[in-house]
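Worksheet: one structure, shown below.
In this view, the complex is presented without one of its protein chains, the others remaining in place.
Chain nomenclature is as follows: A, B and C, assigned in order of appearance, with residue numbering initiated at 1 for each chain independently.
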Amino acid sequence: MNAINVAILGASGYTGAELVRFLANHPRFSLQFLTADRRAGHSMSAVFPQLAHLNLPELVSIEQVNWDDVAACFCCLPHATTQEVLARVPAHVRIVDLSADFRLADIAAYAKWYGHEHHAPDLQKEAVYGLTETYRAQIQAARLVANPGCYPTCSLLPLIPLVEAGLIEEDDIVIDAKSGVSGAGRAAKEGSLFCEVAEGVHPYGVASHRHVAEIDQEMAKAYGHAVTVSFTPHLMPMSRGMLASIYVRSRKGASCDDLRAVLEKRYKDEAFVKILPKGVVPQTRHVRGSNLCLIGLAEDRVPGRILLFSAIDNLVKGASGQALQNMNLMFGLPETMGLDLVPMFP
Amino acid sequence: MNAINVAILGASGYTGAELVRFLANHPRFSLQFLTADRRAGHSMSAVFPQLAHLNLPELVSIEQVNWDDVAACFCCLPHATTQEVLARVPAHVRIVDLSADFRLADIAAYAKWYGHEHHAPDLQKEAVYGLTETYRAQIQAARLVANPGCYPTCSLLPLIPLVEAGLIEEDDIVIDAKSGVSGAGRAAKEGSLFCEVAEGVHPYGVASHRHVAEIDQEMAKAYGHAVTVSFTPHLMPMSRGMLASIYVRSRKGASCDDLRAVLEKRYKDEAFVKILPKGVVPQTRHVRGSNLCLIGLAEDRVPGRILLFSAIDNLVKGASGQALQNMNLMFGLPETMGLDLVPMFP
Amino acid sequence: MNAINVAILGASGYTGAELVRFLANHPRFSLQFLTADRRAGHSMSAVFPQLAHLNLPELVSIEQVNWDDVAACFCCLPHATTQEVLARVPAHVRIVDLSADFRLADIAAYAKWYGHEHHAPDLQKEAVYGLTETYRAQIQAARLVANPGCYPTCSLLPLIPLVEAGLIEEDDIVIDAKSGVSGAGRAAKEGSLFCEVAEGVHPYGVASHRHVAEIDQEMAKAYGHAVTVSFTPHLMPMSRGMLASIYVRSRKGASCDDLRAVLEKRYKDEAFVKILPKGVVPQTRHVRGSNLCLIGLAEDRVPGRILLFSAIDNLVKGASGQALQNMNLMFGLPETMGLDLVPMFP
Partner (left out) sequence: MNAINVAILGASGYTGAELVRFLANHPRFSLQFLTADRRAGHSMSAVFPQLAHLNLPELVSIEQVNWDDVAACFCCLPHATTQEVLARVPAHVRIVDLSADFRLADIAAYAKWYGHEHHAPDLQKEAVYGLTETYRAQIQAARLVANPGCYPTCSLLPLIPLVEAGLIEEDDIVIDAKSGVSGAGRAAKEGSLFCEVAEGVHPYGVASHRHVAEIDQEMAKAYGHAVTVSFTPHLMPMSRGMLASIYVRSRKGASCDDLRAVLEKRYKDEAFVKILPKGVVPQTRHVRGSNLCLIGLAEDRVPGRILLFSAIDNLVKGASGQALQNMNLMFGLPETMGLDLVPMFP
């Protein structure tokens, strides 16, 4: 079969490198263009030595991409820039965008959370939110998929089916999330230095992290009206991995087993979402490097309270892995193609 | 002034080593006896090379302690063993016990959580729960202080004053706690191996961690009746440090500022408990090695919800530091003596 | 094509889990038996939750293996036990042994380093040392391959071609090696605890590490007579990865470029050994999870001295990856089959 030519815009960051990791052995997608801004003209091996043994195209500027040769585009550019760049990509190119730029259907919400007007409101209208297990059909037909943030992916996968089943009180949802440092990207910031992150933990973005806008949006869809969840991210002394510990109150006397049954039924045919048996809780290190989401449930000591734990690799199911899963779908390929990597532990 | 002679029972664990760290330069307490079980007969430097340059007594068995020469005893023995050993310590010796054996005033609760009858119920009656800032007067007069667990210390310091002020709903308290691995002690267990803990995070002891019994006990005192909190510990890839992220709902329309004012007033004269200014959240690495507890508050997005963050070093304020703070009190010494260590960062 | 049935003896350790990781997607090898001692009767998912989504056979005891159904066997048992077990495996089964039991051709050397007589001297005679790039032809024909230790693999790959080219002085070879903690296995030992390993570095096994016997053996072959190298391992605060910093003195006025040319020529057709360009040094994190060995060279300040740096993943090229590479060879399969994993960074 013919190869499907791929461009990665913004390939010099961690999500770009992850895409290369998955695509290097992909049977159908073929890497044609890798772009970078500051590092255009360099080889990918200079930027990411772990990829040096692969036969990769050189980094070029976006202007050097010959779009006639490209059928699929992964966009890993910063927000705002993304809107401007993607508005100029020809219509025949199908896009998965890993930035936050097209995730919020409501451009007023975008303006509020990101501090400026949306620059591509028309494009926004056709964007599909890329939480694969929830929007599979729409993604298959989409030209532009807005790949979800890592926190929303990790939080929404366990929550949405339970909300849709009417089993969770809407005014008492607390999400305590823990993320590895790679979520902050490769930018040289004091807060991401080894010495500032190792051997310690702290909350950040309290009551103000932008990802909560996505969670709001999807929870509103699931409930049929706006709800507000409590969401607090914490920075972990680890490179990869994300855990959401979600505290909920059940409705209608539903037990922990009832909730587990709903999730098991909902995800039983999914390749990447796994509901753990009773008594088992997930560890982020058990999904490391894979596209898996592991979900565990437990009954709290407080009657009526249920604990949900959801673990992903923030760079895979929380970013590049889900992006490839979506692109596979968009091109009619098996969703797992290139993503059948077994988690690496230890 | 005369030195006060000290024995540390069970000095070959991490809490024992921490006590030595603080006592090595203490102006009044003098280390006379260090005991160990398996390692009796060895030098402390063989067990803890970082202490080799100090002039320490050799490790002996408990039977070799000459209690006539001892005025103060820190007990770092495992639970159950502790009850048997301390029942035999002469009455003139004042004791701070770091185990869980005397923390629960209700011996029925002890039996339920620890799986066996209490072996020293009479001694239990005279034990004082050693949360210093809450029970200072009783501790000063006590012969036996039950030093609180790390999780209860970290959780109760922010909660108790707010509960006592009537500002927190009792049926909606969620404590998501994160601890360094040293909390599991120096025992060789698969779950504490570097490869099993590094680069990842997971919950453990869900709805069943024994420390919650202490939290229950103290919350019941503060509320005047039994309450049940939600408490979930998580194991962090770090050696030291503990963070409690506490999600509460305020009563009487109290705002985050109202709560902060209560805590500021309550702790304004305390040497070790610090309320952070508005907008600042604590990091465990900023208390590393010190006896400090840093508390930050934030208003949640959900109206009426307040976030409390409390950070301690689990081995210091969560164990050996608070133990020395209590012993200082019991001997009429300044509470901070030997504990004025500045946190070590990075 | 027919599947080739595989047994892994001792599958409950880290090297066993790595083999499963590679074999789960292997086109030809099919996992039939996984054995464990203490954990026989358990599911693999209970021992290694990261493998739970795979459809794996249950752990059984070695006695339960039906050897008639097995063509290929990976042995991950402890040393000494290995000799006894493998002596009883039927002759039709081809074996790659990851223990140290058959690495030393001289059973007197074995007795000296391992403290007891060799229990299977006849089997030893047919064993081939499995440093793939050096003994490829013999491995293809072998029934029993003794997979090299991680330190010897990392050290010998850069050294052997240079020694064979006559370019390195024999009396001035210093190997300063650094290893991740997974090299110590999953056994619960105090020295492998998170708190004992994190945030620090130390040498161990100084002048006495058993792996040096393998290095001696192979260096003697390369030089044509016995030589003694200086070898000092260090334990790193990381789970995976191994770096050998090798300090040599060149012969015949050979420059760093001369040495690089020898290595480049020797390894130019190898899939897994890569010589880095001038000025580039390897990082262990750039081979993480892959079977690659990256080798960098640099001229020292001291005239005539050359620095060699060699990086592998100790669990992959240093253990399970090389084992599969060898087994592929033994069954006439492409050496890279199942091993084309791109390193995972970060």
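Just so it is clear, a residue touches a chain if its C-beta (ideal position, glycine included) is under 8 Å from a C-beta of that chain, and two chains touch if they have at least 3 such contacts.
If you're wondering where the values come from, they're calculated on a predicted model, not measured in any experiment.
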item: Candidates A:77, A:215 or A:238 - the one touching the absent chain; value: A:238
item: Among C:30, C:81 or C:232, residue touching the chain not depicted; value: C:232
item: Hidden-chain contact residue, picked from the options C:94, C:178, C:274 or C:317; value: C:178
item: Residues of subunit C in contact with the chain not shown; value: 171-172, 174, 176, 178, 180, 195-196, 198-204, 206-207, 212, 228-232, 234, 236-241, 243, 245, 247, 281-286, 288, 298-303, 305, 307, 309, 311, 346
item: Hidden partner interface residues of subunit B, rising order; value: 14, 17, 20-21, 24-25, 48-54, 182, 198-199, 239-240, 274, 276, 280, 282-283, 285-290, 292, 294, 315, 340-346
item: Touch residues of subunit A, complete complex, unshown partner; value: 14, 181-182, 186, 188-190, 192-199, 237-239
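The working rule: only the chains that are shown with their structure count from here on.
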item: Centre-most chain [mean C-alpha coordinates]; value: A
item: Furthest chain, CA centroid comparison against subunit A; value: B
item: Between subunit B and subunit C, centroid-to-centroid distance (C-alpha), Å; value: 45
item: Subunit B residues counted as touching two or more neighbouring chains; value: 195-196, 198-199, 237-239
